[in-house]
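Read through the structure below, which is laid out as structure tokens, and then see the notes.
Excluded from the complex is one protein chain; the other protein chains are retained at their positions.
The block that comes next holds subunit A.
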Amino acid sequence: MSPWLPILMAVPVVGAIVVALLPKGSDKLAKQVTLLVSLLVLVLTGVMAAGFDPSGDRFQFVAEYNWIPSFGVKFGVGVDGVALVLIALSVVLVPLVVLASWHDADGVKTADGTLITPKRSVKTYFALLLVLETMMIGVFAATDIFLFYVFFEAMLIPMYFMIGSYGGAQRSYAAVKFLLYSLFGGLLMLVAVIGLYVVAGKQTFMFPELVGAIQDPTMQKWLFGGFFIAFAIKAPLWPVHTWLPDAAAQAPAGAAVLLVGVLDKVGTFGMLRFCLELFPDAAKAFTMPIVVLAVISIVYGAIVAIGQTDMKRLIAYTSISHFGFIVLGVFAMSSVAQSGAALYMVNHGFATGALFLAAGFLIARRGSPYIGDYGGVQKVAPVLAGFFLIAGLAGLSLPGLSSFVSEFMVMIGTYSSQAHGSGALTVAAIISAVAVILAAVYILWMVQRTMNGPTAEPVKAFKDLSAREVWVLAPLVALIIGFGFFPKPLLDVINPSVQQTLTNVQVPTSTIAEGTGQ
């Protein structure tokens, strides 16, 4: 029994209660408390992660308490390598989002004084953010599938309010669409969760005990379907992706970072952890259809991104393309591709986070998300333009930046995967390589149209990044470059759990051995 994870989950929620109970008019204090709490969580996570032994047990920092004995539900938490890096991603992003959102609820004004978003309750926003942090840690840490489901669904609510109360003009439409899509997927998953419990007949929801519990291939397929649809909506995969561009475009930039950077990762994380390991036969049977969907997402997301006029929508579509890569990597059934996919989840969080935040800062200066309203920002705000460019380049997976490593691993792992023997995955890898070119088009075109060229009239009044904004972007850029050159620490943590996953899926060992070269 290790108290680490329960403490990590408790600290933000206690912080949220404190923030919510602060007296009226203490907005500044609320922000400071939130920042402090999120930094505390970051430090605690760092200390905990330092004690993680990659060659040790699969699940570490395990804690189990009886929660609902009548249902056989335990409050069971513990992390493997993949969960650990995703928790680390979340707790790194939260303080940055707090800083980035510092004035989001104050009533954002442009340089010429037009109000973009009206004044809203500051305390509520930051309390919701902390509640969300607890749930993000919980969802990755849960080893009890019921507990995972509880967090999976419950985390929709703070995000729903963050989009709906603090977002742009179409916010309530976007918030409802987001909630209903996710809820519907979640409910199908609920049926599968119950089915898993009932069919396995083990009177427990603990993941380690349920691995291999379902033998009947038909039953596996049904249950796999329930889980997979929920995760595909969450990830999101074509054709159930339509909520993401709306939600991400309407959410305040900070919330969009957490939505795309962390919440959506729960989908791909769930595929890797639950779909593959609990239902290996079904996963193998459905590999090809899923790979096809992933490839469509990759190419479709990239093409549609090129056509966007709204920066946040553009970034959302690039994410759909990137999620296609992650799903492709997960289902390629080779250790290189899966490690690449897990690494991609982290790197995409940093890269897209940086891009969303940089775009958010840009939008806050002009009050318009449309690319056409900008031009020549580089001349008036060179620092902003510089960060924007680096974040963009990370988005198109330039070598030397972190996303490159993971995208390359996914493609090479998929290309050489023998999982389907026929070389079908090779074809998938070749098609998805097209997206690399498309990525250059959508990113560079956006950068060119906003940053270069003649300076548009309203842009001339732009101030460059403030110290606060630099503090938000600098750590992310440092991480992007750092992990671009030296991804080993992340891979060392990820690899053993991916190996374990593949062992549970019973992929022939030759495929695994081939991957150990990385």
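Operating definition for what follows: a residue touches a chain if its C-beta (ideal position, glycine included) is under 8 Å from a C-beta of that chain, and two chains touch if they have at least 3 such contacts; residues count from 1.
In the analysis below, contacts and distances are computed from a predicted model.
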From "Molybdopterin synthase catalytic subunit", "NADH-quinone oxidoreductase subunit N", "ABC transporter ATP-binding protein" or "Putative spermidine/putrescine transport system permease protein", the UniProt protein name for the chain not displayed is "NADH-quinone oxidoreductase subunit N"
Among A:S2, A:S121 or A:Q500, the residue in touch with the chain that has been omitted
A:S121
The one of A:L183, A:A213, A:V427 or A:A440 in touch with the missing chain is A:L183
Across A:L29, A:A49, A:I194 or A:I412, the one contacting the chain not displayed is A:I194
Of A:D104, A:E153, A:D246 or A:D310, the one touching the omitted chain in the full complex
A:E153
If the hidden chain were put back, which residues of subunit A would touch it?
67-71, 121, 149-151, 153-154, 156-157, 160-161, 164-165, 171-172, 175-176, 179-180, 183-184, 187-188, 190-191, 194-195, 197-199
